[in-house]
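What you see is the complex with one protein chain gone and the rest in place.
Every chain is named by a letter (A and B) in the order it is written, and numbering of its residues begins at 1.
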Amino acid sequence: MPEALKDTVKDQPAEAPVAPRTDGKVGKPRSLWSDAWHDLRRNPLFVVSAVLILFLVTMAAFPQLFTSADPRYADLAKHYLQKPNWGHFFSEDWFGYDIQGRSIYARVVYGARASILVAIVVTGLVTVLGTLVGMLAGYFGGWIDTILSRVTDIFFAVPFMLGAMVVLTSFTERSIWVVILSLAFLGWTQIARVARGSVLTIKQADYVMAAKALGASTSRILLRHIMPNAIAPVIVVATIALGGYISAEATLSFLGIGLAEPAVSWGVDISSGQEQLRNAAFVLIIPSVMVSITVLAFIMLGDAVRNALDPKLR
Amino acid sequence: MTIIDHTTADVPSPHGSPEDSGPLLEVRDLHVEFHTRDGVARAVNGVNYSVSSGETLAVLGESGSGKSVTAQAIMGILDMPPGRIPQGEILYRGRDMLTMSNEERRLIRGQKIAMIFQDALSSLNPVLSVGYQLGEMFRVHQGLSKKEAKAKAIELMDRVRIPAAKDRVNDYPHQFSGGMRQRIMIAMALALEPDLIIADEPTTALDVTVQAQVMDLLAELQREYNMGLILITHDLGVVADVADKIAVMYAGRIVETAPVHELYKRPAHPYTRGLLDSIPRLDQKGQELYAIKGLPPNLTRIPAGCAFNPRCPSAQDICRTDIPALLSVTERDGTELPGRGSACHFWKETIHG
Partner (left out) sequence: MAEPKRNDDSMDATPNVTEVETADAATVAESVAAIEAPAQRGEPILQVRNLVKHFPLTQGILFKKQVGAVKAVDGVSFDLYQGETLGIVGESGCGKSTVAKLLMTLEQATAGEVFFKGQDITRLSGRALKAVRRNIQMVFQDPYTSLNPRMTVGDIIGEPFDIHPEVAPKGDRRRKVQELLDVVGLNPEYINRYPHQFSGGQRQRIGIARGLALNPEIIICDEPVSALDVSVQAQVINLMEKLQDEFNLSYIFIAHDLSIVRHISDRVGVMYLGKIAEIGTDTQIYDHPTHPYTQALLSAVPVPDPDAREGRDRIILSGDVPSPANPPSGCRFRTRCWKAQDKCATEVPLLAIPERFKGTDGHTAHESACHFAEERDVVHAA
């Protein structure tokens, strides 16, 4: 039987048409991540936002590359509220000077660091904490889920900005790390909920059952099977939330309970620019535009990532 | 060998002929393609078929054969884009639905052609009672009052033999079993007394004992209303029960047409033959199963020539280069076999050898 059978059972050779989904590059491994990357690269939304973000991150990391001016150097006599010189690209007086005679261009460049640092570190913390809580609640269910979900609900019920204000006003010294920790402390709930929902679906999948049937340990199931499959929606939510943390930092600084002088941050500048709104609106507008552009870039990135990872499209 | 010409044999001229002669619905040289990341997937590549009143046409095929896409094109529920109909005609009583105005098309699709889907639970709105959903058809299309519509709904539920229809008219879809939900779907399709019903795998999700009930009901109602029925399925067994004629599809083409009894007795296409041979029998324990080798083709790269040639046990050189037309099939002595066609260069060898 086996010999005669071989022909009928054996598949066609590799060059024959295989799966309906494979394209010309048969034989090449194509993971879902590489497929998503393939899609992303062709999405103009992604290209634009990625270039923008790259630019902003470089600015945050190496401000010296963009300006030689000191953002804290004040020259009241010479430059007090001098208007922008739009033609002077990348020079100290490009965006004019603020009320204390400091270069707005230099402050915008140096201010990027605070915003980007807050956004990225908060998102990182929130993603780790939220995923952990969501995964444990979703996978184990029962009383673990009951407790973790109730805790999530309690944090979720706190209005984000109000909560952040209350937490921050209780500190007298407000360094950037205090801002980061208080935002992370309040912000993880959304990711926890998304992760839990995603894990609840994934744990029903037959491949999780198959791993259990093989005798796989719980940690193996969580790390090898559940996490890689449950993480996609978390990444999408996290990317979009990134923009939110930038505006949160700016808002808190504006209200005077986030970062404060002498720290350099867009929020701080918006706050001080507000005093001169009538005679020198640019002092307020320029950092605000930076915040908007950055938030928009991250939201666009999040959108592009969602389109690429959306399982309905594959 | 003659090429079956659907345009002359049984189609009245589009204008002026009495409405009740000729086929109810005719699909002519229909092409459908989808633009995907991996290229253009040619799902339907020149399909011709027709259904008359009181007739059941079974469209048989595997996944990716284009059987459901054809039906979706008829119903106008194709996702466009990515779908596209580059050529072809869908004639309802001689008038091309692809070129008529949206309003006209909507009237035909709502009232004259109805569709039954495989998954009844997701086709019914879970937050509305079945009585309301059935009655909606009458309220919207015939302007009946709420009370009259409900009475009609109960009547319909009786028609499809839902026990205690009066008591259950206010129940919600999840309160019915799978078989009962499929009956409600049938009732909905019947509500406006359409001329044609397209049933896409209507019993695939049901258990065998319930399957038989639903198929029987469908066949009976069809006779009663003298409707045309297009039954789309992958199940050779279900087809054998109710169909008058069968069209077998492969890679977006019809590869064989035949009256139902003929097809099972003497298939004229190697694909049909392979399918029949690969099903185990219920009434005797067989030996090793015959298996068609290989896999269904990738629709973005359909093989040149006959699409079945890489899997065909009797493929010759011509099969790899020339696309076979749907040729009419005859007896050994040349006697015409009415309704039979095969898109195989070697149909003679297949049916007679």
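Basically, contacts are C-beta pairs under 8 Å (C-beta built on N, C-alpha and C of every residue); 3 or more make two chains touch, one makes a residue touch a chain.
Just so you know, these numbers come straight off a predicted model, no measurement behind them.
In terms of the touch definition stated at the top, the absent chain reaches A, B within the entire complex. Note on the undisplayed chain: of the listed residues B:Ile279, B:Ala304 or B:Ile318, the one touching it is B:Ile279. Residue A:Met209 is the one among A:Leu76, A:Ile147 or A:Met209 that touches the chain not shown.
Where chain A meets the omitted chain, the residues involved are 1-2, 5, 8-11, 13-14, 18-22, 27-33, 205-207, 209-217, 220, 224-225, 228-229, 314.
Listed by residue number, the positions of chain B touching the unshown chain are 62-63, 163, 177-180, 207-213, 215-216, 234-241, 260-261, 264-265, 274-276, 278-286, 288-293, 295-296, 311.
The rule we apply is simple: only the chains that are shown with their structure count from here on.
Between the Cα centres of chain A and chain B there is a gap of 49 Å.
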